[in-house]
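Excluded from the complex is one protein chain; the other protein chains are retained at their positions.
Up next, chain A:
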């Protein structure tokens, strides 16, 4: 997308975004609830310091930050994509039950005897796919598309239904309950790095597909007939989009559990800088996503120190006001 018109606006945005991301990553590595002071962590970063400091930095905070970045990219892009394809700025995977669908699928698999480390990734993705298909159908039903309250109600209904079903499953199975309780509250702390590596190919495929559908998707924002008049195939674009959202949300949920609001807030901020074109919103969302997630995770360690507030709680605290502001805005921005 090199041209005199978008490049000058995109490049500084991406550069400043990357700088902020670098600072956030550094803060996440240096700050924490434990005994390791920022100065000791800084030294450990360069390989000096006690075994304890090295352990905290390389075994705890490092993986945690990496996973945070991965989840942030996945949820940021998934949110932007989902809002674009449903042409509704409130269509967010977490808000509309896609993450909940993913969690439910994992809980079901656990109850049926799977161990959390083996099946999670695929199961979470299948759950996200079904949840996503449900939501897309709902979002395109007449009257729901541009009626924020009804869309949120539909999403809330689906989410609470799935969460109730998940609780029901766990009630019958104590082993799974212990294993999953911690996972159902989204968090990037203490997650398994090997799972993050397992989902990397999925996220890679999803981002590759994204590059492929970005331009047709942008045309879809002008309406079905206009997009078809420009030679695009809306049905195929939607299908690929659902697949990409499922891959991204499934991956994120598999490694970090359901994390609310991130997919809503990230594209909302990105659009503020880039305007409505999904080709620009997506790239900026991929930078803002990890910034917000890592920042929220770092805050969650500091606010209740020495205890930690779960990340899911943190993003909800930050995201809920934004959602209320968006719904209270006199008019929904038309996508």
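One rule holds for everything that comes next: a residue touches a chain if its C-beta (ideal position, glycine included) is under 8 Å from a C-beta of that chain, and two chains touch if they have at least 3 such contacts; residues count from 1.
We adopt the following convention: contacts and distances are computed from a predicted model.
Looking at the choices "ABC transporter", "Molecular chaperone DnaK", "Thiamine pyrophosphate-dependent enzyme" or "ABC-2 type transport system ATP-binding protein", the name in the UniProt record of the chain not drawn here is "ABC transporter".
Within the whole complex, the absent chain has one touching residue among A:38, A:113, A:201 or A:229, and that is A:229. As for the chain not pictured, it touches chain A at residues 1-3, 5, 212, 215-216, 218-219, 221-223, 225-226, 228-233, 271, 275-277, 333-335.
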